[in-house]
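A single structure is presented below for examination.
What follows is chain A.
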Amino acid sequence: MIDYTPFVVAVYGITVVIYGLLTLKWQRSLKRAQQQLSEQENP
Partner candidate 1 sequence: MLKAVYRIAWKDVVGDLRRRATLSSMLFFSIAVLVVFQAAFEPDRQAATKLLPGLLWATVLFTSLMGLGRVFQAEEENGAFEGLMLASVPRGIIFLGKWLGNLLLTLLVQAMILPLTLILFNVDAWHLIPHIFGVLILGILGLTGLGVLLAAMTQAARSRETLLALLLLPLVAPLLIAGVQATAGVMVPDGQPGPWIRLLLIFDTVYLALAPWGFGWLVEE
Partner candidate 2 sequence: MNFLARIQRPLGIITLLALGASTWMVFNAPLDFQQGNSVRILYAHVPSAKMALFCYILLTLSSIVYLWKKNETADILAEAAAPVGAAFTAVTLASGAIWGKPMWGTWWAWDARLTSMLVLLILYMGIMALRNALDEPLKAARATAVLAIIGAVDLPIIHYSVVWWRTLHQPASFGGSSGNPSITGDLLPPLLAMAISFILLGGYLVVLKAREVEAHRQLEQLDVERMEEDD
């Protein structure tokens, strides 16, 4: 049996990158939108 570690690492790498990037992207976008909202409400 060959060593499957690279395949396992690749899968978990992709998983972390996709879910992690989505979370960060949306968190940032949410924060920015909330900031703009509060600026517009009390200028």
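Some points to look at:
What we mean here is this: a contact is a pair of C-beta atoms (placed from the backbone, for glycine too) under 8 Å apart; a residue touches a chain by one contact, two chains touch by 3 or more; residues count from 1.
Basis for inclusion: all candidates are chains of the complex that A comes from, given by their letters.
Quick caveat, the model's predicted, so the values are computed rather than measured.
Interface remark: chain A makes contact in this complex with candidate 2 (options 1 or 2, touch as defined above). Against candidate 2, the residues of chain A that register as touching in their complex are 1-5, 7-8, 10-12, 14-15, 18-19, 22-23, 26-27, 29-30, 33-34, 36-37, 40.
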